[in-house]
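Dropping the structure in here first, questions after.
Missing here: one protein chain of the complex. Every other protein chain is in place.
Labels for the chains are A, B and C, by order of writing; each one numbers its residues from 1.
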Amino acid sequence: MTTLLFVLALLWPLAVAALTLAARLSPRPEKAPGVASDLSLRFSRVFRPFSWLWVSASWPALLLAVSGEARWQWEGFMLGGLWELTPLTRPWLLFTALLWTLAAVHAKGYFKGDLTADFKDETLPERSASAEKRRGTFVLALFWPLAFAGNALLILAQDIASFYFGFALMTFAAYPLVVQAATQEAWRGGRVYLILAVMGEAFILAGLLWAAGAAETLTLSGVREGIASADAGIWMALLLFVGFGVKAGVVGLHVWLPLAHPVAPAPASAVLSGAMIKAGLLGWINVLPLGDVSTQGGLVALGQGILAVGLIAAFAAALYGVWQRHPKAVLAYSSISQMGMLTALVGVGLVTPEVWSLLWPAVALFAAHHALAKGALFLGTSISEHSPRWPVPLLWALLALPGLSLTGALAAGMVSKWSFKSALYEAEHALLIKLLTFAAIGTAALMSVALWRQWQRRQVGGSDGYQQGGWLLALAAALTAPLWLPLPQASPVPPLKEWWGLVWPLLAGVFMVACAVALLHRRRGRLPPAGDAWWLYAVAARALYRPLAQVGERLARMKQACVELALKWERRAMAAVQRCLFAEAWLRHHVGGLMMALALVLAALLMWEGGDFWPGR
Amino acid sequence: MMLRRMDSMMVSFEMTETLLAVALTLAAFVCLFDRHLLRATLCFIGFALLLTLAWWRLATPWLALAELLLGAIVSGASLLFALGVLPTGAALKPRHDRFPVPLSHGVTRLALSVLWLVLMAAGVRHALPAMALSPSEEPLLIAAGVWVACALGAFALHRHLLRRLLAFNVLGSGVFVLLAGMAGPMLAAQLLILVGLCIAALGTLLGALLIRRLYHLEGLEALDPDIDKTVAQ
Amino acid sequence: MNWRWGWEAATFAPEPGESWALLAALVLPLMLGGLAALRPPRRAWVVLLAALPLLASGAALFQAVQGVALLTWSVSFDDVTLALRLNGVAALLVVVTQLIGVVAALYTAGLCRLDESAGRSRWLWPLWGVLLSSLSVIWLAADLLSLYLGLELMGLTAVGMLLLSGKAEALLAGLRYLLVALVGSLLYLLGVALILAHWGSLELAQLTEVVAPEPVAWLAAALLGAGLATKAALFPLHAWLTPVHASAWTPVSALHAALVVKASLYLLLMLWSLLIPESHVAPLLLGLLGALAIVWGSLAAWRADSLKTLVAASTVAQLGYLMLAFPLLLGPEMAPEVQTLAWQGFWLQLLGHALAKAAMFMAAGNLILATGESTLAGLAGTSRRLPLSLLVFGIASVTLMGLPPSAGFTAKWQLLQAMLLADLWWAIAALLLGTLLSAAYVFRLFRYSFIESAPRKTYRPLAPGMEGGALLLALAALLLGLWAHYPLSLLQGASA
């Protein structure tokens, strides 16, 4: 039964994608009225994009996650497949699949207009532009289940090959999700996403190869042990950290997030920022020897570095993000900031391994909560742009709720904050706790800014029941995450005396934003662009590329010159040969003389050789 | 014959043979180096007749007969035919060989001929060690060596086809005489010579036909009418 | 060396059947040639049928030599001994000669059917017969008199055949060839005269016992060498060859290039291994000239404008490979295994080249006949219309290039092994360079033939048998390389 669920969880999304494609390729009634039979018409209706069947792509995985821990092994798959739901991956799969499901429901409403456009009469004047967008939407619908399949596979996988497969599948299948809008910005965002993704894949591949080769293993647990015991473990770990860090938005490698998220449609942003970004985190947890008490000094140093990087991300992203104009960009920076905190926690896992056993449930909870809350926030951006005719305070309170939860001021957010704080207390990381608390100020500020930017762009009408339903469900799931997330032990509710410690950053953050808005809203300065360091990278890359291109050009010219020289020599040699061959006529003329000469030479040589040249012995 | 006489071990001077040898050599020289073609051809016929005499003197009547028939009559007639003398008609118009001989060609051919003479001498000396004691006893042998060397040189030097054919014929005769002189009265040697004579006559006949035909068709007198042009390039 | 050449007493006396086969091999070509002159055959099957007894005689000789390795016949009167000996080499050569001869006859029949200068073609048949017989005599003879007879007959008939096309350039080339060949024979005769005078015998088996390294042997070797080298068109005395082949009729060129020049080379090798088996410098000189021949001939073929000139010039280069074998075969300190390898390589190259060159000339003749063009450029675009002729040319050129699995390759392989063992690096370089250059000139034709934009022309159809026979020869050359072991085992003579 579980095996069947495994298979279904992984294959059903693929099947959905295939059926969606098939429905698209089957003859369409309006194009070929005579050809399409009733059956094929029904087929294309049932399997059209954003049908319920399409939404159901993530259900088997959800069911699998709910049904409990399981394990399935099949040697025939790639390098030997091993899939397992561990105490860690079960909640992970659960929140991931849930978010995908809810985002899909939201998308069902979100793309309704595009969907009808899909079957619209093709003689519209603005055909080209709309056709492109429509196609983008279809491609999104096609790749959505594929990206989910990748995401589910990487969570389930315990062997390297299928993990890496899932990771790559998710990464590349997410590209159409980013570029759906087919605008200039979308293409740019997509490009940045892809460039960094490829770099990330390269680092991951290098790290995995190294670690797996050194440890002669094919499983992720083997990689962990290998890194822990290898001499060069720190370098392997560094490679892997950087590789997954691209996905997890580690500072410096995060530049794709603020560029790709705002351009993607809301449901895609939700899964990108909620579920997929966590794949990087899961990657770290899977391959870094977190909680391994035998870790060597090098790895501890790396852990400290990770810790620092994470904290920098947590603060810097907040500081930069508040200046963003687009709410989704602000949210993207918030994701960077939140992932920074998670990065710091991973660093703790390396620095003080003994605390990891306490810490990881907190990390899982944090991840789940952040995923769903961020999902709700992103979905909320589409709600605010097409807000339903609900009472305004209610709507905006609902829109603000996940943000509040993220700052740790209430509900699941508070629980998750407390659960890692309590773990950190045990490890006596007082400074870290303080810093994380300060980071929460940033979160609060970001949330306030995001809400404010949403307010500025609010529009009424045009939203759909599915859109709102998906959003509301995500919100509810986010707020109640500790209740349903299957963690080993129930997450502790913070004692009352700690409550203030969790709430004050919110107030501080909101206050600061309010002050800043009050002070600055008259000023018309240029706001820093989204994607911060990307622009620096681009300049640097261009500066680096130019001399390289020149070198290449020079080499090409040199090669050309060599070829020409060779050709010239060849021509000359041929001319010389031609001249030489005139000697053939000379030889023809002088056969008689040559014959005489040959006889003489032979005779002379033989006599000389015989030592009897002339005239006698 | 010559060898048989060697038994006596006495130094004698064969007048007839010497005269014959000198006459033959003179005829051969004229035949090889006279630019007047008809004269050279006639000289060759004379040479062949003298050679018949020589074969007779050497007590090889079969060879004498063959030389008379094949050498003098067939070859001679062929050469005359090639000249256009025999059946009157289109004769080779310039009866002179008018090809210039560059000095370098002449010098190299002369040098080659001289060296060949040395070669012949060495060959005869080593093949017939006894001859070294009395070289004058074998005037024909010595003469034949000279013919061979000169004829080869002439063959290499001349461009006119008829003259080359003549040179070949003289060369052939020289070789035959050398063979007979060195091998003595062996039947094998005579057979070899007979075959050679036949072939030489056939070759001369064929060559003469070709020369006529070529002259008729293209007006050619030499093999490489354009040699100077191509070499100059 | 003696046992290789079959200059030793035969263990068995020839049986009557074998003697008859020998007689048939020598006389049948004459009879068939005469018959054909009276009634020139026009159809391939007639030629085939008539040639069957001839081929059968060859097969019988082959069969005989397989059993006993060496057979000798001799006739004596007075001091003259005419001797024939049949060993592996001779049997192989006879069979190949007959094969090529018959295929050439087939081709000739086809050619006559196409009504190509029918008048003179009648003369081809008796000449063909004499040529085949004289070649067989040369392969089989074991005394210098028969050899001289065969050589002269062969030379004259060859000249006669070459003249038959009647074109002015053919006459010119033929006359040059005639003069050169006659003078060459005279040098040969001079050499023989020295031998006869000094050792008093013309029989090779007897001579082996008396010949010692002394001045007469050296001088004779030099004279024989120069004469035969001229007749065999060895570099630098090769220049008469190209125009001869380029202007003659196709089957004549084929026979000439395949067999006639080889006969002189055969004699050269045989007499040198008799006279100067221990010499170092003379074979070395010939080898060096061979290296030059490879380069020179290949370059000439590469730059050739007309197809037949290309094929003819390639003969010069291919003879160079055979010359390269001389320093390996003869010489004072050559190890036996080097000699064995070179011996095998020499014969394989000779046989392979004979078959391939005959096929190549025929293919080239077909191309020229069908298109009416003799230049390479004129053959542009032929691959579409004359694929079979090109294929034959291609297969033959595989042998010429020495690419596997052809006889040329196996021969080169053996020579290469021998050279490696003997450390003759310059010879290796020449050998390999030759391969490259031969590929260069062979593929020039193909390059032209593949041009698609060439103007369409009307092609003359070919008679049956003109392509089939050539294909047979080309394939024989190809497969000879792969099944070389069998013929080579015959070459080792009785003591192998």
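Everything that follows uses one rule, which is that a residue touches a chain if its C-beta (ideal position, glycine included) is under 8 Å from a C-beta of that chain, and two chains touch if they have at least 3 such contacts.
The working rule: contacts and distances are computed from a predicted model.
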item: Omitted chain (choose from "Formate dehydrogenase subunit gamma", "Branched-chain amino acid transport system permease protein", "ABC transporter ATP-binding protein" or "Monovalent cation/H+ antiporter subunit D family protein") - UniProt protein name; value: "Monovalent cation/H+ antiporter subunit D family protein"
item: Visible chains in contact with the missing one; value: A, C
item: Selected from A:Leu5, A:Ala70, A:Ala152 or A:Leu194 as touching the chain missing from the view; value: A:Leu194
item: Residue among C:Leu416, C:Ala430 or C:Leu490 that touches the chain left out of view; value: C:Leu416
item: From A:Ala206, A:Ile312 or A:Leu507, residue that would touch the chain that is not displayed; value: A:Ala206
item: Residues in subunit A touching the chain absent from view; value: 25, 74-81, 127-128, 131-132, 135, 139, 161-162, 164-165, 168-169, 172, 176, 179, 194, 198-199, 201-203, 205-206, 209-210, 212-214, 216, 552
item: Interface with the undisplayed chain - residues on subunit C; value: 340, 344, 381, 383-384, 387-388, 391, 394, 398, 401, 403-405, 409-410, 412-414, 416-417, 420-421, 428, 432, 435-436, 439, 443, 446-447, 450-453, 481-485, 488
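Simple rule for what comes next: only the chains that are shown with their structure count from here on.
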item: Touch-based graph of the chains, sorted into line, ring, star, complete or other; value: complete
item: Closest chain to global C-alpha mean, per-chain Cα centroids; value: C
item: Chain whose average C-alpha position is farthest from subunit A's own; value: B
item: Subunit A and subunit B: spacing of chain centres that average the CA atoms, whole Å; value: 101
item: Whole-Å gap separating subunit A and subunit C, where each centre is the average of the chain's CA atoms; value: 76
item: Overlap residues in subunit C, where contacts from two or more other chains coincide; value: 176, 183, 214-215, 219, 222-223
item: Numbers and ranges of subunit B residues touching at least 2 other chains; value: 119, 122, 152, 155, 223
item: Subunit B partner contacts - residues on subunit C that touch it in the complex; value: 77-80, 145, 148-149, 152, 155-156, 159-160, 163, 168, 171-172, 174-176, 178-179, 182-183, 185-186, 189-190, 192-194, 196-198, 200, 202, 214-216, 219-220, 222-223
item: Subunit A contact footprint on subunit C (complex, rising order); value: 176, 180, 183-184, 187, 213-215, 218-219, 221-223, 225-227, 229-230, 236-240, 242-243, 276, 279-282, 285, 299-300, 302-303
item: Touch list for subunit A against partner subunit B, complex; value: 582, 585-586, 588-590, 592-593, 595-597, 599-600, 603, 607, 614-616
